[in-house]
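Omission of a single protein chain aside, the complex is shown with its protein chains in their original locations.
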Amino acid sequence: MAAVSFRDVRKSYTPELQVIHGVSMDIKDGEFIVILGPSGCGKSTLLRMVAGLETITSGEIAIGDRVVNNLEPKDRDIAMVFQNYALYPHMTVYDNMAYGLRIRGLSKDDISVRVKKAADILELDKYLERRPRELSGGQRQRVAMGRAIVREPQVFLFDEPLSNLDAKLRVQMRAELQALHRRLGTTSLFVTHDQVEAMTLAQRMIVINAGRAEQIGAPLEIYANPATVFVASFIGSPPMNLVPRDGRLLGIRPEHLEPCAASDAMLTIDVDLIEPLGADILVYGHVGDRDSARVAARLPADALAQAGKLALRYDPANVHWFDPKSGLRST
Amino acid sequence: MVENRPWLTFFSHTVLILGVIAVAFPLYVTFVASTLTLEQIMQVPMRLLPGDQLIENYSQVLTGGSTKGSKAAVSHMLVNSLVMALVIPLGKMSISVISAFAFVYFRFRLRMFFFWMIFITLMLPVEVRIIPTFKVIADLGMLNTYAGLTVPLIASATATFLFRQFFMSIPDELAEAARVDGASPMRFFWDVVLPLSKTIMAALFVIQFIYGWNQYLWPLLVTTDESMYTTVIGIKRMMVGSDSANEWNLIMATAILAMLPPALVVMFMQKWFVKGLVETEK
Partner (left out) sequence: MEKRVVFRSAWLPYFLVAPQIAITVVFFFWPAVQAVWFSFQLQDAFGLKSQFVGMQNFAHLFNDRNYLTSFKTTALFSGLVAFFGIAISLLLATMADRVLRGAMAYKTLLIWPYAVAPAIAGVLWAFLFAPSIGIVTYVLKGWGVDWNWIINGDQAMLLVVIASVWKEISYNFLFFLAGLQSIPKSLIEAAAIDGAGPARRFWTIVFPLLSPTTFFLLVVNIVYAFFDTFGVIDATTQGGPGQATNILVYKVYHDGVKAADLGGSSAQSVILMFIVIALTVVQFRFIERKVEY
């Protein structure tokens, strides 16, 4: 196990086309880090640079105390789980897991012990002689993890490993991943575009937008104190409301709005849509013109919501201010 | 079938049966002729039921060829044909699969230049460069050798393209997983790429086996020695005239022997054969 550090890491394909614009971060030994961002933001590129599948244009990536920029993937002591699992279709589950160990020249007995142990952890012992195409999606996913586990690497790299699973399996695998990390304690980097996955899995997360690290921190800390307009509007469902006020942007989470008398209103919206969800009600509306700021409010299930104007108030302590030009937090 | 029209179905079967008869009739007559004596064939019309000379005719050609034309034993020709039919597909696949691997999984200087070089060979079949190719073989001392018979025919743009096409369809992640697992390029080639190519190789093998077995112009050019004749050439050499001068019973026995191996391959490996045909023309 090892710490991982990024020192102003940049990646460009051509001088004009830069996709990672200088990411710096220190990942502690044994930490579970989620790299979160919309598709095309460069999060997978960042992970693949750690793996050695993409070259590093400038900056440094270190695993443990070794700078790995010029090392081949096999020499970096990492293991990776791919989005489509990338299992060797012609090999059995056992051989898929054993392949990397055989290349490293481990003895037959060692390989067998390690594969059996991983299969045990992942409940794959019954499937060792099957081919990948004879397995379900969830089982394939486990084989992909098994292939990473048997290597006993210093770092696990996960590239959206759950995105090909259906919703129910995804929740289950999420729990298993957490359990696995508790058990093995291996430093892990996990790429996803799914904020729920990020919030539930991450010890710390790094939010990427257009090749820049917007914010790094614990999930709840990021939720409570988004550093930029992007983070505010990317995290949370529905995301934080952003209303222009006095040349600045006022940010307030939907759950921090409550209905009030028209005379107490701090924010009045024209209601467009009401979604009763059972536990609570989501009310969507807009302030001023239709084209101006959209606002969502999460109200208690017993709140009276109806078309027309809705007066809302909030606790000023829950307000975030952003500078619309820089997109940064201003207080 | 959209509507039920019995006469149309009847008509379809009739056409197909006529087609099968037209396709099979020459083969049947050939087989019958190979079981008759020469005198029986010369009687017009020839009888259309098999005779009793099967063993005599076949053992004659297998051991001694014909008596009027080439006297080379057909058994030896069959061996020569088999060498061509095996060496050409195996050689072709070996050099094509490695060059396609290089084209797909490496970036190197002159890559496109080499690729186009191979592509252009599509436009240079043996038939258009008969004399100079013959000269090259002669200069290299490859006349009447197995190498001369096979090596010039194993360069193949189609096989290279076919493998390239197939490699392009292998997911990138598989190569990445192999890299992370620590596999070198050649290890990846042996452990992943080749096993995945098994199907396509089987299909290619069937097609190329037939191609190699049925070669005609090339062996005609580079073999003058009877011991190097292939079966197809042997038949030609047994024909001394075009009509009654020939020992048709022996020629037909040889023809059956020459047709049998590729026909069996087509019939019994039909699945691979059809796949090979359709894939190579994509």
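Going in written order, the chains are labelled A and B, and every chain counts its residues from 1.
Here is the rule we use: contacts are C-beta pairs under 8 Å (C-beta built on N, C-alpha and C of every residue); 3 or more make two chains touch, one makes a residue touch a chain.
All of these numbers come straight from a predicted model, not from anything done at the bench.
A.B. asks: By the document's own contact criterion, which visible chains does the hidden chain reach in the full complex?
C.D. replies: Taking every chain of the complex into account, the missing one touches B.
A.B. asks: Just one of B:62, B:90 or B:130 touches the chain that is missing; which is it?
C.D. replies: B:130
A.B. asks: For the full complex, which residue in B:58, B:166 or B:213 touches the chain that was left out?
C.D. replies: B:213
A.B. asks: In terms of residues, what is the contact footprint of the unshown chain on chain B?
C.D. replies: Within chain B, the residues touching the omitted chain are 1-3, 5, 8-9, 11-13, 15-16, 19-20, 22-27, 29-30, 33, 41-42, 44-46, 48, 94-96, 98-99, 101-108, 111, 114, 117-118, 120-125, 127-136, 140, 151-152, 154-155, 160, 168, 172, 175-176, 179, 185-186, 188, 210, 213-217, 220-221, 232, 235-236, 239, 242-244, 248, 251-252, 255, 258-259, 262-263, 265-267, 270, 273-274, 277-278, 281.
Note that in this section only the chains that are shown with their structure count from here on.
A.B. asks: Quick one: which bits of chain A touch chain B in the complex? Just the residue numbers, please.
C.D. replies: Chain A residues touching chain B: 51-53, 72-74, 78-80, 82-90, 99-100, 103-104, 147.
A.B. asks: In the complex of these two chains, what residues of chain B are touching chain A?
C.D. replies: Chain B residues touching chain A: 171, 173-174, 176-177, 179-183, 187, 191-192, 195-196.
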